[in-house]
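The complex appears here without one of its protein chains, the remainder shown in place.
Note that the chains are named A and B in the order they appear, and that numbering of residues resets to 1 at the start of each chain.
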Amino acid sequence: MKLGVCYYPEHWPEEMWPADARRMAELGLSRVRIGEFCWSRIEPEPGHYVWDWLDRSVEVLHKAGLGIIMGTPTATPPKWLVDRMPDMIALDEQGRPRGFGSRRHYCFSHKGYAAECDRIVAAMAARYGNHPAIVAWQTDNEYGCHDTAVSFSNAACDAFRHWLAAKYKDIAGLNSAWGNVFWSMEYRTFAEVDLPNLTVTEANPAHWLDFRRFSSDQVVAFNRRQVDILRTASPGRDLIHNYMGFFTQFDHHAVAADLDVASWDSYPLGFLEQFWFTDAEKLRYARQGHPDIAAFHHDLYRGLHPNGRWSVMEQQPGPVNWARYNPAPLSGMVRLWTLEAMAHGAEMVSYFRWRQLPFAQEQMHAGLLRPDSSDDVATDEVRQASAEIAALAGEAGEPIKQVALVFDYQSDWVTDIQPQGQSFRALRQAFEYYSALRQLGLNVDIVPPGRSLDGYAMAVIPCMPIIPDGLVEQLSAFKGQVLIGPRSGSKTADFAIPAGLPPGPLQGMLPIKVNRVESLRPGLVATLGDGSIRQWMEHIESDLVAEMTTDGGVGVCYRNNNLRYLGACIDLANLQAVFSRMADEAGLSVLALHQDIRLRRNGNLVFAFNYGREAVAAPLISGAELLVGSLIIPAAGVAIWRMA
Amino acid sequence: MKLGVCYYPEHWPEEMWPADARRMAELGLSRVRIGEFCWSRIEPEPGHYVWDWLDRSVEVLHKAGLGIIMGTPTATPPKWLVDRMPDMIALDEQGRPRGFGSRRHYCFSHKGYAAECDRIVAAMAARYGNHPAIVAWQTDNEYGCHDTAVSFSNAACDAFRHWLAAKYKDIAGLNSAWGNVFWSMEYRTFAEVDLPNLTVTEANPAHWLDFRRFSSDQVVAFNRRQVDILRTASPGRDLIHNYMGFFTQFDHHAVAADLDVASWDSYPLGFLEQFWFTDAEKLRYARQGHPDIAAFHHDLYRGLHPNGRWSVMEQQPGPVNWARYNPAPLSGMVRLWTLEAMAHGAEMVSYFRWRQLPFAQEQMHAGLLRPDSSDDVATDEVRQASAEIAALAGEAGEPIKQVALVFDYQSDWVTDIQPQGQSFRALRQAFEYYSALRQLGLNVDIVPPGRSLDGYAMAVIPCMPIIPDGLVEQLSAFKGQVLIGPRSGSKTADFAIPAGLPPGPLQGMLPIKVNRVESLRPGLVATLGDGSIRQWMEHIESDLVAEMTTDGGVGVCYRNNNLRYLGACIDLANLQAVFSRMADEAGLSVLALHQDIRLRRNGNLVFAFNYGREAVAAPLISGAELLVGSLIIPAAGVAIWRMA
Partner (left out) sequence: MKLGVCYYPEHWPEEMWPADARRMAELGLSRVRIGEFCWSRIEPEPGHYVWDWLDRSVEVLHKAGLGIIMGTPTATPPKWLVDRMPDMIALDEQGRPRGFGSRRHYCFSHKGYAAECDRIVAAMAARYGNHPAIVAWQTDNEYGCHDTAVSFSNAACDAFRHWLAAKYKDIAGLNSAWGNVFWSMEYRTFAEVDLPNLTVTEANPAHWLDFRRFSSDQVVAFNRRQVDILRTASPGRDLIHNYMGFFTQFDHHAVAADLDVASWDSYPLGFLEQFWFTDAEKLRYARQGHPDIAAFHHDLYRGLHPNGRWSVMEQQPGPVNWARYNPAPLSGMVRLWTLEAMAHGAEMVSYFRWRQLPFAQEQMHAGLLRPDSSDDVATDEVRQASAEIAALAGEAGEPIKQVALVFDYQSDWVTDIQPQGQSFRALRQAFEYYSALRQLGLNVDIVPPGRSLDGYAMAVIPCMPIIPDGLVEQLSAFKGQVLIGPRSGSKTADFAIPAGLPPGPLQGMLPIKVNRVESLRPGLVATLGDGSIRQWMEHIESDLVAEMTTDGGVGVCYRNNNLRYLGACIDLANLQAVFSRMADEAGLSVLALHQDIRLRRNGNLVFAFNYGREAVAAPLISGAELLVGSLIIPAAGVAIWRMA
């Protein structure tokens, strides 16, 4: 695994560049990402390119032995470009323009802007495509950040109408698919279809789902134009995009199909603060992040490419500037996060950023260096991690396959469009299943439907309302244990309830019908022994005897051979009991880990991580040699064993 | 009482219609509402009418013996119509268009749309007005739903100016009535007057009140155009509109003046979740609804017409799709709700909807049938209720008059415009008085000011800031006990403080002056023995000795002969003590009911309803014969007695 850093030569006086490059190399870094926001510096006036400074910075970094990941600058078009085509600006759901003055101020559907992107990407690729220092390209930056994957502009509306026409061919097909006879929503032509925002009450969920699919497709198409240019002009380089955390507004599997390596931007403290975690979790893990946030995304993004190539493009090295509260990581966490990425098979961990920038929007975002160029707190931890990684080089063998968690992006669109009960989301469901499995010490891979399940002992589908073609056949052929979670199979591809009721196509494997669903406010529960159903409860009709029932006798979990369906959100202990039974049947052993400890096996290595603020005894790993750390793992500590 | 159902033949293949109609009849239903959202199917292209499918569906239903309530489709104008006159769209208070894609996408003030409505209603009425199956018409659907009674469009602004000119004749009159000398808000012409939204800080409350009155008048006028057409073209049929729950944006008494029967759409679980109830109440009654929600509206809407004709047009049969959380009703509740409507004198209870629709916005809304056409959970309860209703036919005699609760819509507009303390609303005040009275076992009728009080032993005015002409005379002549609640008489018709201070015209009956009012944050109270004043407290000057004072000696309730004024919001026990004293003086006996039990007398019948999750002993009804149920009323159970 390589280490790297994000660097912006244009932010610093040229005389600082050589020392920066030297210090990077000394710290053990071998990769540097540059260029992704520099459009106004390489084209300060329309058509007037200024490459010399970037040429020189490439040379400086190259000389220091660093491999460069060059970013295309399309996330930040300069003001002159926006003024030339003001309608390239996206509109938000309320119809307000999302103007110049920060970043991502463009609509994915605007043809004029797409042509400008072709031009600047082609120019960069022509300039640096064959430079030996360039090892990879990053397309754009964080597609969709700040809710930009969707736009409600005229350009988006026009493109959506064409997308619908291509999909449905004739308008009767659309009317029928969406069920537009309801509320007289029928159209006579595709030109009559508007975007689904600003309706009096909720728009048709089928309308929304197609708009979400369209918006995702626009991201894919936008990215593919850059890929097409770069493949030709810069052969042999990896093409990468940097994805985000807990973000589902486009289909990452579809974008990845055009790229070589997945990467993501890992900010565990910010994500903990900003997402659905309880106040107790936010306090307990304020300086560490929830123990499963980083790992969940590592496993999610490793699954984007069948060959498992993935990296961390931006790793939080200290406090950030963008969460409600921004504490500092506990001492040791930057090293822990780095080794956790290694445990999940990353090719690279790249820190964001080299030096804290004293001005503009991110001035309160820590870097490896302080603004005064001194080492910041994380630097020693990076140095230590770098040495440890070097010492472990070659240790890792083949990936360990245990549990495949099947996730697709469309599932989260469906539950976002129609939560039916407040805050129900397929993504959260996936995270909670993942966390429950991982607390049993199991290795989890997150894969899309259709990916081979060979070698796995268990497959888990936390929540998949629309069952894609082929999945039933795939699951039928799978010999391991399968668990399918609530709402799976509850919708057709047109966002309708299946004719034979949920779980629709899954009924071929499991003879049940979901006759009724309930969403439950906090405190309204059905008891399950010491635990309970909360938030979501299905009423299932079946000739099967339920494997799990509420204390009141309502069936919760049904089983047919190696396949189970769980029709409710249940407490962690009950969920883990289901998983443990499955693991037992699948021949996997589980552990009762301390709540702050997580384990990950990667080839011959076993990693243990202590996400707590107190030292904890390591789990017993029999027949293994301790390579790193001690049997009492300190706060933010790591232990690594080699299996015999 | 008849039972009915809402049905949408256009949603289902024609071959399903006959079986549907047959099953409706077998279930004991005799009424079916159709047609109210079908515009795009009867006029798919401008001016091109397609009646054949609707003709055939009418025949199928007719043949099955069902009486049809035909809805006019004006709540859902088709897209081609909106595209022809885009300015028919309402604007919301923020100035955003409320576009096509759901329903109710029209502005009540748009003349072009009004003409289109005339045309389609006339066409429908010409087609079906004299068909023997048509027993009634429903105008439009749920006027005002999704906050659509108000619009801030240009059409609304123009119409408002004309409305003001008609009311005030000259602009000086308006300036004087509103007090526009304040903050130099004086106008020189009616054309200078804008709508009251988007002002820097709050607009003049008199401006808002006239806008609310205007908006209500626009609804009345819109409805009246349909009435005028239908009266002529479809003689002898009842004209009905279906009102909503906890909704006051137009004057329902004024709309009702043009109609024959009031009906409302009863969704007790959704209303509990979405309105002001405490978390404890939302949990306790999550699957039953608060025990007074349905009854309050039954009594409110029965009061719209002097002859008391009213129905439930849409009765919740299972989980709905539109509340924050959507649990299922407790087993038995659909029957209970049906019999509760009977206890309050309904002509009809119609369930919404026949079969759960698998597509579009309401796909998660339960029906009597599941999407797969099997009976859903409620069907057996409907069957049971149908049999019980048949068995009780002819039992009910004359209505029992005990307490008249006087409510007008304008009161809620006034407190909404000027709450003065967060969340104070006249509607909630009315509900809480109603609930307190009903928990004493009293029969309450909710009537508008001016309705005869003959036969009542008590009259209660929970909160009426503007005392309408004639009310003082009416109360003076009334011999029963009267209670008038806080803020009553506190405003003139021009939204000003009366010259002699509140309670203004009521001072003729009760010599008090409200010198000062306070709104109190939660926790800031004045103690009243074991209870307290909370939220609202008035300081009253009077030569009378207060009948109730705070522990600190401030007068709370004043009495003059048979009239009391209560100048505060007080706890339930103290409020019930006042009511009990009044009842005693009025010769009514009260009961101490269990908190989950409610009672309703209708003619010779006495109904008891258990809204709890546990069985409860029925209250002792002396000298009565138990016709239905048992003396221990189970959860969601009903007991019915015949008085000797």
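Note that contacts are C-beta pairs under 8 Å (C-beta built on N, C-alpha and C of every residue); 3 or more make two chains touch, one makes a residue touch a chain.
The structure presented is a predicted model; accordingly, all values stated were derived computationally and were not measured.
In the complete complex, the hidden chain is touched by one of B:N130, B:T199 or B:S630, namely B:T199.
Contact with the chain that does not appear here is found for just one residue of B:M185, B:I400, B:V472 or B:M643, B:M185.
Check B:L520, B:L544 or B:L593 against the missing chain and you find that the one touching it is B:L520. Across the entire complex, the residue among A:R56, A:H146, A:H162 or A:K479 in touch with the chain not shown is A:H146. Across the interface with the omitted chain, subunit B contributes residues 94-95, 178-188, 192, 194, 196, 198-207, 418, 420-422, 494-501, 513, 515-521, 523-524, 539.
Listed here are the subunit A residues that touch the chain not shown: 8, 10-11, 37-41, 44-45, 73, 76-80, 83, 90, 96-105, 145-146, 148, 273, 279, 282-283, 286, 318-319, 321, 324-328, 356-364, 366, 370-372, 374, 376-377.
In this text, only the chains that are shown with their structure count from here on.
The distance from the centre of subunit A to the centre of subunit B, each centre being the mean of the chain's C-alpha atoms, comes to 48 Å.
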